[in-house]
Structure formats: structure tokens, C-alpha cells
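What follows is a single structure, and I will ask about it in a moment.
Note that one protein chain is taken out, while the other chains of the complex remain in position.
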Amino acid sequence: MTAQLTPTPETAPVAPAGSSTPSAPTALGTSAAELVARRRKGYSLEGDFYTSREIYDLDVDVVFSKNWIFVAAAAEIPEAGDYVTVDIGKASVVVVRDDDDEITAFHNVCRHRGSRLLEDKGFVGNIVCPYHRWTYALDGSLLHAESQPPGFDKSCFSLHKVHVRNLAGLVFICLAQDAPADFDEVAKIVEPHLRPYQLDKAKVARQIDLPEAGNWKLVMENNRECYHCDGHPELISAFFPIFGYSAEDITPRLQPIWDRYTAAKEALAEKRVAQGTPLCDHQELDTRPVGFQLEHFPLEGESKSFAAGGAALCSKLIGDVKDAAFGDISMHLQPNCWFHFLGDHCIAFSVMPTSPTTSVLRTTWLVNPDAEEGTDYDLESLCATWNATNDQDRTLVTNTQIGCSDPAYVPGPYSMVEDQVEAFVNWYMTRLREHLGLEATA
Amino acid sequence: MTAQLTPTPETAPVAPAGSSTPSAPTALGTSAAELVARRRKGYSLEGDFYTSREIYDLDVDVVFSKNWIFVAAAAEIPEAGDYVTVDIGKASVVVVRDDDDEITAFHNVCRHRGSRLLEDKGFVGNIVCPYHRWTYALDGSLLHAESQPPGFDKSCFSLHKVHVRNLAGLVFICLAQDAPADFDEVAKIVEPHLRPYQLDKAKVARQIDLPEAGNWKLVMENNRECYHCDGHPELISAFFPIFGYSAEDITPRLQPIWDRYTAAKEALAEKRVAQGTPLCDHQELDTRPVGFQLEHFPLEGESKSFAAGGAALCSKLIGDVKDAAFGDISMHLQPNCWFHFLGDHCIAFSVMPTSPTTSVLRTTWLVNPDAEEGTDYDLESLCATWNATNDQDRTLVTNTQIGCSDPAYVPGPYSMVEDQVEAFVNWYMTRLREHLGLEATA
Partner (left out) sequence: MTAQLTPTPETAPVAPAGSSTPSAPTALGTSAAELVARRRKGYSLEGDFYTSREIYDLDVDVVFSKNWIFVAAAAEIPEAGDYVTVDIGKASVVVVRDDDDEITAFHNVCRHRGSRLLEDKGFVGNIVCPYHRWTYALDGSLLHAESQPPGFDKSCFSLHKVHVRNLAGLVFICLAQDAPADFDEVAKIVEPHLRPYQLDKAKVARQIDLPEAGNWKLVMENNRECYHCDGHPELISAFFPIFGYSAEDITPRLQPIWDRYTAAKEALAEKRVAQGTPLCDHQELDTRPVGFQLEHFPLEGESKSFAAGGAALCSKLIGDVKDAAFGDISMHLQPNCWFHFLGDHCIAFSVMPTSPTTSVLRTTWLVNPDAEEGTDYDLESLCATWNATNDQDRTLVTNTQIGCSDPAYVPGPYSMVEDQVEAFVNWYMTRLREHLGLEATA
């Protein structure tokens, strides 16, 4: 009745509840470095990574402000003057299609007294500050400001620009002065795979922002394994729940699924070859700044899409895909996004941090630009599987956020099928280590 | 019109408003020690004790994580598999009755990636993590975890245990490695007094959690004096409002009440002797780690319970009590609980901190297990006096929290009848002093 803490050969790196260690978040500086330095490979992260304000500020300043972040589908801003705004921490960025049909981006802050310029999304001719009517062109240059003294030089007060890339219809920005250079290499690898889907001309069928009561990394870690996929009945009716598994991970319970999967993968390969799509998978999740993974997945049985029964969810196929049963390309990029490319629609997912303990998951469904709601697709059915899945995951994330905040929490070991969680954490720790000037672990 | 601050011979230990002292909370470390060191005996605490995050963290880590805390009536978990969860700061503890009918407790955190395991209260066979289905027995041992590599040793991943005691049907836990050893001494003193009430077999008639807009210590200090009892018309219809008073504290206004009280105390003694109950009072509130006080109180006139008119509130008496007019045993334990034991029902009160400026008061009404609501007792009537009293106290606590946060607040002197407030503060300061390595005051 009285023995305290099960004795374990595992020396817990975090002091348990009741020790003199305060439950307050870690102070910045040495201790962030210490947390990074003592991270144990193959184990989940310490609780401070999910709760402390200092780590959150590092995440915003290092991970989200120095790396390429997926922010929108190009299809969201099809015409010149169309814009979306994006929040990264306390920064807001306007992503706008300019008069040359190029996508450009700048900070959403007036150069006079700092007022926000634009909200949400919409269309503008010029950008006019709502406070004192300073007026900027779509390229960010200052066109007009009233009552200025002689000598005022408009060219000194353009809006601050932000790096932007359009990768096969997916828009990424980077807030840093020097953006990671390997983005273009990755784009070169990825683009041929995505070409058939022609996302630049797609139509946004729906976009949903789901608030999560968990640190953004818990949302990402949840995405990067299917060890919990028993909890997703809708998803696994068409999706093989062996994402992240290899032959040696397969338990007797999973063996029949694995056998069907390997057979289906061969069948899919033939179809892809027929349409001239590259077949190779890529896995470079923690070996480069623009960490990514691209995998060609078959679906269960005759399934064409993520639906119970496997029917296609949109009767007009996307891009120039010829066969509705075209499998699924699953693409992940670090730090915050993943995608599914199916024969009849594509889905983009991205996670944005909003506080140490909250984040937002944005899901965007893209279809053929000629597909009509009610005729070619039913909107609720199109979104049903992933709405259910996202909601199930949201509950798991909430529980883990609460548990990781408990002073009794100590990191536990990843199972054999959580390698991509480990890869996400490795990529993340490498970014912090570089920023903090720490040596890479041997 | 212009003189600033009434000059007083009392040198105020806190700088008043308008000085250069910021109103921000005290930073931790030296200043917590300084606050403790300069506390003036017989005076209320400085405002930082009720407002600062650092003191709150100390309270959670020192007071609530290293001492015995009342968390439940054993009657809340009568059967094997019944559990309640308890939050102490950010820690959550599962208190469960195991297959041997013993009450046991462990941290409510999965040993894999930290998910919360159980919520609120309920019944389980095994404890299954909702995330990846790691499965634990009721003794906390890990029974199953899927997809582990060869060499994974389940015995290393039992749930972390927590100290627990069942004192005459009242459950206490201690999160510390080494729990205060004198709990068993106190239990030995107290148990004979509580034996007639047989709380282990009682029935929970009601449990109410009342959120308080005040630091937990303000709720406790409010409980530890009856100087404010004029504000409790329901309570003082049966309860002598002389709690904490001795003969020399009695003002002319209170003299008639005091005379009735002393006569009633003698009459009660005879009844208690007849049933073989010990009669002695105990007062060791600040002289030991498990500070406590137990006092035998008569009620006003022929009163049997806390009701207007004095009628019993439950027709079946509790335990093996023979006489409905059995007075009241009032028991206090440091740091966070108090109890009333009456002939017809018992009430347990506990205060849990939820933030520097908020807490929760839990009140639990216990009756004879055979008593039926609607027949033997009316639930609203049973709870009416203390619901009203708690609510009145809640307003006083709110006002004091706001006032203590005012930079103009300076500690004031306790009156002659606030000795138990002083004893509570003494006990509390001793705990902080020990933790901070300060000498006891002479």
C-alpha cells in the first residue's frame, strides 16, 4: 500500500510528482538546451516539450519561422487580387495572386503605425490600410500616404516581403531571411508524382479548421503512426491500417491485412505504369531540412476512395487521372503537413500552433474544377471519413496533452511501428540542436 | 485632503500602492524565502501568498504533494474495480478498490506516451489506455502492449504507485516518496472517536464541487474561525457560533450563548459516555506534520442536526449511533479538510487548489447505507444549511481575494478568536520553512 513508484531499470529522465522539482514550465536558455541534449532516442519527448511557453516560442521562432510551411492550395486564390492571410505565431502573412498571375506574399502590417491590413481571405484591387489610408499595390509597394513632410520617400515603406513557392499547386512560405535551399530539390523529386492531379487548376470543395486542445507536435505525432488505427473504423474500411509498418512489424492479427496489402500494391503498380506515373517511394523524413516522405499506397479490395464500400466520392476524376481506382499517394512534409492524392479527390492537412497547449488542424478537400456539388459529389460524403477520423484523433490528442502535463509523466518507448514518430522527433530535435548550437548526437 | 497614508506605529511590511514596488507577483527563490522569513506572527499573510504563481507552485509541490491529503470517502468506491480520479495541481491520481477489496492508488498516466487513462469516476475490469491499448491490471502492473520489440520487459512499465490510507472510511493519499510518518499516530488517536459512525459502510447522499474565486488558503482561513459567523443565519440556528472561542474571548453580546454552550456540553458528555465514545478533545494543529484538531460539540437546545428547528435530517441514524441528539464531532486536518460527525449524518469538506486565485470546495454528505432518499431523508433539506453556508463563505472569500491582490493591502492583526487561523498559518509556514531550509522562528 505504501511503496512509492515502481522501481524500474529504466532511469526516468524526469523527476516524478512529489519531488522538489516544480511543475512550472522550464525556463528558457540552458534548460531548453538541456532538454534537447538529454533526449533519449526511441522514447517519447519529455512533458515540457508539450507545455512550456519557452519551447513554444522556440517552435514558432525556429521551426515555423525558419522552415518552409504549407499554407494554402493555389486553388484558393485563382484570380489576380485574390488573397488569403496566414497566422504563424503572432505574425500574419498576406498571400496574394498579383497582376502577373504570380503568387506573392508579404507581412500583413502597415508600415505607418502597424495596423493589420487584411483579414481572413478575399479580393482587393490595392491594399488600403483601414486606419489612415496608406495605399499599397499588389506587389507591396507604397502608392500613397497623405500629409507627409517634404522628403518623405515612399520607396522606403513597401510592405516586407516573404519567400513563397508554388509546388504543383501547393503553396509554401518561409519567413526566414535565408530559406532552406533544398526545397527546390524536393520539389523536383515530388512534382512528377503529383503532375496527374493538376492541383493548380483544382477546385476547393471544402476547408475545415478543427481546433485541437493539444500542442502541435502531439497532432503531428498522432498523424505519423497507425498503431492507434483500431480507433478509426471509418478510415480502415478502405485504408490498409499498416501505415508505417514493414514486414517484421506484422503481428499474427495483422498478417491477413498485410497479405492483401502486398498483393494490392503489385496490382496498383501496373495501373500507374500504364498512366506513366513514377512508382518509386521516397523516405527522407529526418535526413534533410525539407524532410519528406512520399509513398504509393493501394486501397483495400476494389476501393477507389476513402468511403465505406470503396466507391468513388466524386464522379469526375481529378486532373487527368484515367482510372478511378488509382490508389493513394501519401505525402508527408516536415514540420506540419500531409496529403492524400486519390483518383477522385485530394486532401491537404496542415497543423498550426496557436499556444503551447493548442493548435489548429486545417483540412482542405480538392476536386476537379468542373465537378459540381450535388451532381458530381455529395459534400458530406466526400468529407465524412476524414471528419470522423480527425475527430477521433482530436480526442486522443486531448488525452495525451493532459497526461503529458502531469508531473508523473515520464517518456516511454516507441513500439516497432512508430518509426515515423521517431523520424518526426529526430527532424525536430535537429532543428532545435542547430539553433541552440548543440552538437548532433553520435 | 492631501495627506498620504495614515501614519501608523505599525511599520507595514509591504510597500503601499504608488511606491516603486511593482504589483506583479513575487519572483521565486530568494523572495519566497524572504516572504516566509519576514512573516509577522499574529498577522494575516502578505498578498503574494494569495496571488503569486511561484507561491502557488510551492503550495502544490510542497504542501499538496508532500503531505497527506484527504481525497475521498471510502464509500465512494464500495466494490472492486470502482475508482475515482483526483487532481492535485497537474497530477491526476486513480484511487481504486482492487480485487482484494483494498484501496490502492497510482498516477493516472500511461507509461507509453503519457495519455490520461481514466476520467472522473466509474468502474473498470482492467485499465486500458484509450490511445494504443496498453492494458494494466487493478494493481497497476502492465498486462499487455502490442508490437513491442524482443526484450521489452513489461515489469518495467507498471503504473507509478501513490501512498494511500483508509482512516475510518476516509481516504488520504500522499504523493511524496516519503510520506509524513505520524499519520498512523494520528489515526490511532482519531479512530476510536469515529468508530460509532462506521463510515466505511456509509452511503454517499450527495457530493457538490463549489468553485471558489480565491486562493485555497483563503478558503481554509475562512473555515478556521467563527468571527464572521453573524453572516451565517442558517448555520447558527443549531450551531453555537463560538467555534474557536474560549472563556476570555466572550464579549457581553456572546455571553448568553456561551452560557448555554457550556451547559449543553456537560449534557452531551453524559450521552457519549453512555455509548462508550471517548470524550477528550485534541488540538495539535501546528505541532506536528499531520496537524489536526478534534472537538466534541453540543448543538443548540434540543437540536439533533444542522437544521432550522433542530430536527434530525435523516430518520435512520448513522453507523451504530443510538441517540439522534449526539452532538457534533468537529475534526480538522491540515492542510485542506474538515468534517462534521452528527448522529444522523456526516459531512466531509476538502479544498483543492486549481490556480493561484481559484480553488474548489468539495462537500460530501454521508448517511446510513440503508437510508432511502425521499423516505428517510429529503436531499435538499439534508444539504440546505451547508449549501447556504458555503455560498455565503464563497462571497467572503471572493472579496478577500480581490482585496488581498490590492497593492495597498497590508497584513492586519488577528482578533482574539482567530487562533485557529493563526495555527493554520503556522503549520503552513513551517512546511515552507522546512522546504526552503530556513530556521524555525524563535
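Observations, loosely collected:
For reference, chains read A and B in written order, and residue numbers begin at 1 within each chain.
Here is the rule we use: a residue touches a chain if its C-beta (ideal position, glycine included) is under 8 Å from a C-beta of that chain, and two chains touch if they have at least 3 such contacts.
Note that the coordinates shown come from a computational prediction; the quantities given were computed from them, not determined experimentally.
Shown chains touched by the hidden one, complex as a whole: A, B. Of B:257, B:311 or B:408, it is B:408 that touches the chain left out of the display.
The omitted chain makes contact with just one of the residues A:127, A:175 or A:290: A:175. Panel shows subunit A; residues 53-54, 57-58, 60-61, 65-66, 89-92, 102, 104, 107-117, 130-133, 140, 145-149, 152-153, 156-165, 174-179, 435 of it touch the chain omitted from the view. Where subunit B meets the omitted chain, the residues involved are 1-6, 8-10, 16-24, 44, 47, 221, 227-228, 230-231, 249, 251, 395-396, 399-400, 402-413, 415-417.
Just so we're on the same page, only the chains that are shown with their structure count from here on.
Remark: subunit A and subunit B have CA centroids separated by 47 Å (rounded to whole angstrom).
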